[in-house]
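A single protein chain has been omitted; all remaining protein chains appear in their positions.
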Amino acid sequence: MSYPDYTAPTTLREALEILGDTARIIQVLAGGTNLIPRLRSGEIEPHLLVDIRLLPLNLIRLEKDCLRLGAGVTYSQIMEDDMAVRYFPALVNACREIGSPSIRNRGTLGGNLAACIPEAGTVPPLLVYDAQISMAKGKTERTTPLSDFYRTSGESILEPGELIKEILLPLPAPATAAHFIKSGNRRGMTTAVVNAAVRISLDQKRYIREARIALGAYAQKPFRAEAAESMLVGCRLDEAPFDRLARLAVESNPARTDLFAGAEYRKKLARVLIARALREACTDLNKIEFHD
Amino acid sequence: MTEKTVHLWVNDRELSIAAEPSRTLLEVLREDLKCISVKEGCGRGDCGSCVVIMDGKPVNACLVLIAQAEDAHVLTLEGLSGGTALHPLQRLFVDKWAFQCGFCTPGMILSSYALLMKNLEPTEEDIKEAIVGNLCRCTDYHRVIEAVQEAARELRQLNEPG
Partner (left out) sequence: MSELEIVRNKASAFGSLDVVKGKAYYLKDLSFPGMLVGRLLYTAYPCAKILRIDVDIARSLPGVVAVLTHHDIPGENSYFYGGNSDQPLLAVDRVYYQGDALVAVAAENDEAANAALAAVIVEYQPLVGVFDPVAAMQPGSPRVWQHRDNIFDHTCVEDGNVENGFKEADIIIENTYHTQLVEQAFLEPEGALALTDLDGTLIVYASAQAPHRDRMQIARALALPESKVRVIVPRIGGAFGGKDEAHVQIHAALLAHATGRPVRLVRTREESILTHVKRHPVQIKYKTGVKQDGRITAVHVLAIGDTGPYVNAGQEVMGFLASMAAGPYRIANVRLESYTVFTNNPICGAMRGFGVPQVAYAYERQMDEIAHRLSLDPVKIRLLNGLETGDRLPTGVTLKEAGGMKAGLREAAELADWENRNSVERQPAPNLRRGWGVATSLFSIGLGKVWPDHAGAGLEMTLDGSVILRTGATDSGQGTHTVLAQIAAEALGVELSSVRVITPDTDKTLDAGSSVATRQIVVSGNAFLQAAKPIHKSLLLTAAEETGLPEEKLSLRRGFLYCDDEPLNLTVSDLAKKAWFKDRPLHGEGFYAMEYPKDVEHVQ
């Protein structure tokens, strides 16, 4: 266990200036649920911790058809936010499955993204909602789609001294349903063996206009099963071949083996979860009335 | 390393503590303030033995750095009964044998307390979700659930007018 120095800047500019110091090993501290165990085990030995808690990164706001979640927003905050609940239920459900109430009161969305772990629960739903990540470094800012945020190895594109500012979620089109399923070795307090998220958006004639299928914990990084997605586009909702798609999603993407499960089991599980999530989304869509 | 003065409330007592900022709230509560009810079972947020209430919400004290508790109101089990009378949860945990070795109990009671602060009509599922982060190796939790249900009933009756 190391006891690094600590600072809690009050402005973004101050934070970025401190983070720009290349002479010391600096870690950004958000909720600490990932970082503090690593400090304790000696896995990381930073000189300085930069706490984001006093920065204006803990807000959820709706701006121009886009929900903007600060990187410092906690899982609990997301679960209690009316707009998140209304427009992004798959993300809310993903948050609900993380840890315990006490973990959710501290862990943050930005922290979940920056941890770069394959089983990060918020990533699959953020992917299917076409999230964008806004980052800042020094005096510059950039925004990138979440689907480009992780390299193949699982590492993020965050550069030294760069901070995640916000996560932007475009409000989904009206005839949209999304669903998230986490499967672990237990129901609660468990690492995901496979996470699956899906989104289906329909056109006026109930044909699938847009589809998203995302898998987490399955491979080295969470990803979208794009071949399977494109197969869904243009299908009538009630004729969509969910099982065949699930199989395609799994066959075209290799799974990993680790302490919790082998690749073969992950493939079987992912097939079931994708099909199930698609059916749930389908059930939700069938409840929506269309004005022809 | 440089110490920082952290200002916070613990069990309604206003304090200014000099501490290395990256020591955990768990360490400071136990070692400096002698709040021994806050237990260390794993040090990494997996067991819930160190759950305390911070600004009205349950958190794992082992995952909060003391500097992050600046201006916070922290409640530990020692502070739950205020004066001499026990909170219904405390009394019912005894009466319903909701623990054996008792090590998980402080965290378990506080997680339950946090639930009852928001919801006085919890279902069994609600209670299970509230204590999902509190591991118990001695019991099968069902007496904890009974104790919480009974406490909820008592608190509801207290709230009823007349």
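We call the chains A and B, going by the order they appear; numbering starts again at 1 in every chain.
Note that in this section a contact is a pair of C-beta atoms (placed from the backbone, for glycine too) under 8 Å apart; a residue touches a chain by one contact, two chains touch by 3 or more.
Nothing here was measured: the structure is a model prediction, and the numbers come from that model.
Contact with the chain that does not appear here is found for just one residue of B:Pro21, B:Pro58, B:Pro106 or B:Gly133, B:Pro106.
Of the candidate positions B:Pro21, B:Gly43, B:Pro58 or B:Pro122, contact with the unshown chain belongs to B:Gly43. For chain B, the residues touching the absent chain in the complete assembly are 30-31, 35-37, 39-44, 47, 49, 76-78, 80-81, 86, 89-91, 93-95, 97, 99-106, 109, 135-138.
Definition applied: only the chains that are shown with their structure count from here on.
Of all residues in chain B, those touching chain A in their complex are 1-2, 4, 20-24, 43-46, 48, 51, 54, 57-60, 62-65, 67-68, 70, 111, 114-115, 128-130, 132-135.
Across the complex, chain B is touched by residues 3-6, 8, 29, 31-33, 36-37, 39-40, 49, 51, 53, 76, 99-103, 105-106, 188-189 of chain A.
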